[in-house]
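Remarks on the structure that follows.
Of the protein chains in this complex, one is absent; all others appear in place.
Order as written gives the chain letters A and B; numbering starts at 1 within each chain.
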Amino acid sequence: MTSKTQPGNYFEDFTVGQQIVHATPRTVTDGDLALYTALYGSRFALTSGASFAESLGMPGMPVDPLLVFHIVFGKTVPDISLNAVANLGYAGGRFGVPVYPGDTLAATSEVIGLKQNSNGKTGVVYVRTTGTNERGEMVVEYVRWVMVNKRDQDAPAPETVIPDLPGAVAIDDLQVPFEVTGDYDTTLAGSPFVWDDYEVGEKIDHVDGMTIEEAEHMIATRLYQNTAKVHFNQHVEGQGRNGRRLIYGGNIISLARALSFNGLANAQYVAAINGGSHTNPTFAGNTIYAWSEVLDRLEIPGRTDVGALRLRTVATKDRSGADFPLKGDDGKYDPSVVLDFDYTVLMPRR
Amino acid sequence: MTSKTQPGNYFEDFTVGQQIVHATPRTVTDGDLALYTALYGSRFALTSGASFAESLGMPGMPVDPLLVFHIVFGKTVPDISLNAVANLGYAGGRFGVPVYPGDTLAATSEVIGLKQNSNGKTGVVYVRTTGTNERGEMVVEYVRWVMVNKRDQDAPAPETVIPDLPGAVAIDDLQVPFEVTGDYDTTLAGSPFVWDDYEVGEKIDHVDGMTIEEAEHMIATRLYQNTAKVHFNQHVEGQGRNGRRLIYGGNIISLARALSFNGLANAQYVAAINGGSHTNPTFAGNTIYAWSEVLDRLEIPGRTDVGALRLRTVATKDRSGADFPLKGDDGKYDPSVVLDFDYTVLMPRR
Partner (left out) sequence: MTSKTQPGNYFEDFTVGQQIVHATPRTVTDGDLALYTALYGSRFALTSGASFAESLGMPGMPVDPLLVFHIVFGKTVPDISLNAVANLGYAGGRFGVPVYPGDTLAATSEVIGLKQNSNGKTGVVYVRTTGTNERGEMVVEYVRWVMVNKRDQDAPAPETVIPDLPGAVAIDDLQVPFEVTGDYDTTLAGSPFVWDDYEVGEKIDHVDGMTIEEAEHMIATRLYQNTAKVHFNQHVEGQGRNGRRLIYGGNIISLARALSFNGLANAQYVAAINGGSHTNPTFAGNTIYAWSEVLDRLEIPGRTDVGALRLRTVATKDRSGADFPLKGDDGKYDPSVVLDFDYTVLMPRR
């Protein structure tokens, strides 16, 4: 009689080159889209209205790329990060073919790097995760690295392999799933400001704040079938360091993106996640604000209808983004800063 | 470099005759219907089961008219009421062609009246809002008036224009989207009492109470893409007059309507919103009750299968509706009364 439960993988269970097929293919439906709207209040026209999406040459409302990311990410948790100490970062996130309601998402990961920490108790695991639809087409891929416990501290350290981490996703690697053929309706989109109007270095305070409740972040995180224990179990977390359940960082990404509508309404589609860090934990009761900086304004080869903006969006807790809080004089993140997110959006041109 | 965020309109930004096209067309799906049921517990058979709707000659389950109203209303908030001090009332609400899952809703408003207040700091803006589907057909229209701040108190007052506010929607203006051709199944509908059984002046206590949580009203209000700040930001509201987030009044309307099933189960469809006031604020933790009075029983021209009831439904907080609380001897609303709602429902006849 063998133990039937899944203990998750420990540091010594990973080998470079290992391929991991994650469980539970997940069909995304209109129900998920409605919940996503209800949980974050996103208002971008492309992912909100079928008629708007059709006017941009898509067959219907695409699933928000961040929802795709969360579902794929959730699948990897039982295999990659169930015994993780910390989510260290991600990079090179790129969205592939758009996802529509009815598509079934699955995920696989390849271990691309390993480095045991000097304390001998933990190590860093680097994986490249690929999400696919039911036709095997790539819908998202990204690299992430996590610090994972060793099961046995006496287990020998593996050879250190640190992968070349991708920088910002190259403009040639972006998928542009929509096109502007006629007049683009900035009124229906919610802002007169299009790609041409943004300047590199420009900072935008997104003004509004949103308080998060326990029920909300747990409903969202379960929707993504993300099983990380710290989000759900007050009986255990109440005894822990924080005394509270931790909010899944992806909730903050989606909330910041929804808030960014006020100032970036024409950023219709997230095409890439260049990198990101969850710089401080968030808990129920926190009010999340966001501000953004335009890091780059990029022409897309062969396209004059749509351009790309590389953005940094910073989310804060219980502090307005009006003065663009980021780091202190010591170079460390301000305690109010909970997310520093580097990503690329697609925006119609004039 | 221009400010990219939307400050909302101030009193002096409005002119009589102005047409405002609101942003973010929104496709309503089965996901929205499930959330609506989950948030309010509505049990009316016509909007709950496709087979029941088909037995009344509809092609499938229609979207609850109040959900249509909330979505259209939500679209108007960034343009009309972002700088509002108070929602003063609405009138003349009329539902047009029924909405089905898959339809995309959009909204426009016309400014039909303006009146600066004597304090010179605020003014009342009257708008007529029209919601349409993707074919441009009217799905709902209504008048509302809000008190809005002036940006600059020295700005000159506009000419006062007070529109003729519609009274109850005329019986000839009601759309009746279903018909009873064979036997109407009162058992499946949940009550033996049909149009013929109600008397003008009759009062009905709907008995049950429902407590509202923060997560619930915020999930609902975001589902409607309603961005009014007071509902979402505890960090700011905690410092304000109430110390708490305010619940969107529409949530109370929908909750009262759901509670009214117990006593009005055959009121299958809301055809008109004649008027309504949110007479006291509601907050998370409040338990909502409701009672109704039959204001009028109306025959629909040319129809013997379906009649109309004009109802007043009153919602209370933390007080049962058993003794029909409404106003005190001073003519003011009882502090427990949070909604006084005048609307017209369609009900099969015997």
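Just so we're on the same page, contacts are C-beta pairs under 8 Å (C-beta built on N, C-alpha and C of every residue); 3 or more make two chains touch, one makes a residue touch a chain.
Quick caveat, the model's predicted, so the values are computed rather than measured.
J.: Given that one chain is not shown, which residue among B:Thr160, B:Thr181, B:Thr211 or B:Asn242 touches it?
T.: B:Thr211
J.: Which of A:Thr29, A:Thr130, A:Asn149 or A:Gln175 touches the chain that is not shown?
T.: Looking across A:Thr29, A:Thr130, A:Asn149 or A:Gln175, the contact with the absent chain belongs to A:Thr29.
J.: Looking beyond the chains shown, say which of B:Val180, B:Ala265, B:Ala308 or B:Val338 touches the absent one.
T.: Of the listed residues, the one touching the omitted chain is B:Ala265.
J.: Can you work out which residue in A:Thr15, A:Thr104, A:Thr160 or A:Thr304 touches the chain that's missing from view?
T.: A:Thr104
J.: Write the list of chain A residues that the hidden chain touches.
T.: Interface residues of chain A facing the absent chain: 1-2, 4-6, 21, 23-27, 29-32, 34-35, 78, 101-102, 104, 106, 134, 213-216, 218-220, 222-223, 225, 227, 229, 232-236, 245.
J.: On chain B, what residues meet the omitted chain?
T.: The missing chain touches chain B at positions 29-35, 37-41, 43-45, 48-52, 61, 101, 187-191, 193, 197-199, 202, 204-211, 213-216, 219, 262-265, 285, 287, 318.
Please note the rule applied: only the chains that are shown with their structure count from here on.
J.: Can you give the rotation angle that fits chain A onto its twin chain B by Cα atoms, in degrees and rounded to the nearest 5?
T.: The best-fit rotation has an angle of 120 degrees.
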